[in-house]
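In this view, the complex is presented without one of its protein chains, the others remaining in place.
Chains: A and B, in written order; residue numbering restarts at 1 for each.
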Amino acid sequence: MPRLLPYLLLLPATAFLCLFFLYPFVQVAHDSVMRNGVYTLENFSRMAGHWKFSTAFWNTMILAAVVVPIQLAMALTMASIVTKLQRGRSTILYIFAIPLGISDLAAGLIWLSVFEQSGFLNSLLVGLGIVDRPILLLGYQNTWIIFIAIVLAEVWRATAIMMVILVAGMGLIPKEYGEAADVFGASRWQKFRRVTLPMLKPSLQTALILRVILAFEVFAVVVALGGTQLPVLMSETYHWQFAMQERGVAAAFAMVILGVSVAFTILILRLLHVPKGARV
Amino acid sequence: MSVTSVRRAGNRVFIAGVALLILWVLLPIWLLFVNALSAPAEVTGFPKRFIPSFDLASLSFFFGFSGVVDALWNSVKVAALTMILSIGVGAPAGYALSRFDFPGKETFRFLVVMTRAFPLPLLALPLAVMFIRTGLDDTITGLALVHTTLALPFAVLITFSLFSGIPLELEEAAWTLGCTRLQAFTKVILPLAAPGIAASAVFAFVISWNEVFAAAVLTIENRTLTAFLLQSIDVSPLPLKFAGGAALVLPALFFIFAVRKYLFAMWGIANR
């Protein structure tokens, strides 16, 4: 009995993950190469052949490439601040963590209130006399403003998750190392660069993997702020599944997102590899 | 400049930076609530005031809008079911991982951690078909099952770290004092882990409450609030959007406050 007990306890979770995680992914892979009952790559060629595909693909990539580094820098700053604070630490941590609980759709709506034509940004611009009357910020002729709005919303919403991981990681680094660096005459920046950052690698790994994957999944923020004017991979997937009723092509999109996610996960694991003996 | 004045200047920069970051986080939320607490005419009007008029017309318009109350209620039901399922399924697994060494343990942990390297909402696509076959399509249960898949890895990892934080000695002491395994768990481990388990339950609730893609894919009639807002986003007027956004955000503020102590348990363990 005691030998079987752990398996008994794991059984529900394992069954659940097999049924709702492994099986669907096998299924989606299967769907992506199946069309009218025959195995074919036609779904992929239809996907790649559509004029929106490369736009959606590159929008997603560029968005991730812009958003993730900004978030990394901000999350590191916020985590350093929280770690350094003596008074008010828990309050400020709570405030910094608030966006963690906010859905991407809500974040999109929040930034919509800033960027829409009668929104707060226009009110401010007019109030300051920079423009005479409100301008249409989120229109098709200013795709770059939509892009900026999405970047802001993403940075605003999803930096918190990285910050919390990094704060936890910094908490695991014993204070003595920083003090030792002080004794050996390191400046603040040197201390951060040479002691904190290398020791933070495992947390950075976790944070980056999570964040990059979420960045490829960007969806509701884009829809809320740009409608269909700035296609991304996830919104195209949704579009093919619903509007076009083409499950095969939607599955092909899913495989692309999956492929990119796995590739980047492996890349991050490689780049930030920490040998077993060198961990805190 | 003397050393102290340099330090004082540095401190000022530091405090200003903190203040700026706080503003960066809170201001957008404030603006959303300004819109939600102003009359519809003010919401669509121009220019905007940065202080709400505390007119509840937007909110009453939102709650009176056909389908909103149902969607809200659906969101609560799905999230509650997700919470129960993910803890019910995840906590035993977390306990097993923290207390036993057995062949296959690393494989299971790998399976759990791997889920985070996949864009999980995508699995709603094939599940939509499976649900139609099993009659789970467009149901609260079906969506809760998918949301549980999203929340389960977190539930497992959080409870794993919680149970690992309770010394095995306490449980062993209970055994030597006459407890069966189950009694030791209910009399010693559960009272100690309860607040953390509650926090991870809240976290599961938030994951479900906020999820958009799977909810939009899997529900048609029984839409959750996020699905409702997304699917009507092209046609709904601004006051409706902002009131809806506020309705999504408000619970999140309380939830994050409730689990703030456990934010680290969720992630600290993920680094090992």
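We take it that contacts are C-beta pairs under 8 Å (C-beta built on N, C-alpha and C of every residue); 3 or more make two chains touch, one makes a residue touch a chain.
Operating definition for what follows: contacts and distances are computed from a predicted model.
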| item | value |
| --- | --- |
| Listed names "Bifunctional protein PyrR", "ABC transporter ATP-binding protein", "Dihydroxyacetone kinase subunit DhaL" or "RNA polymerase sigma-70 factor, ECF subfamily", matching UniProt entry of the absent chain | "ABC transporter ATP-binding protein" |
| Chains on display which the left-out chain touches in the complete complex | B |
| Hidden-chain contact residue, picked from the options B:16, B:51 or B:173 | B:173 |
| Residues of subunit B in contact with the chain not shown | 167, 169-170, 172-180, 183, 188, 191-192 |
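Throughout what follows, only the chains that are shown with their structure count from here on.
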| item | value |
| --- | --- |
| Complex contacts: residues of subunit B adjacent to subunit A | 14, 17-18, 21-22, 24-26, 28-29, 31-32, 34-35, 43-48, 50, 88-90, 92-93, 95-97, 99-100, 102, 104-105, 108, 111-112, 115-123, 125-130, 145-146, 148-149, 152, 156, 181, 206, 209-213, 216-217, 226, 229-230, 233-234, 238, 241-242, 244-245, 248-249, 252-253, 255-257, 260, 263-264, 266-268, 270-272 |
| Subunit B contact footprint on subunit A (complex, rising order) | 3, 5-7, 9-10, 12-14, 16-17, 20-21, 23-25, 27-28, 31, 77-78, 81, 85, 90, 92-106, 109-114, 116-120, 122-123, 126-127, 134, 156, 164-165, 167-169, 171-172, 202-203, 206, 209-210, 213, 216-217, 219-220, 223-224, 227, 234, 237-238, 241-242, 247, 250-251, 254, 257-258, 261-262, 265 |
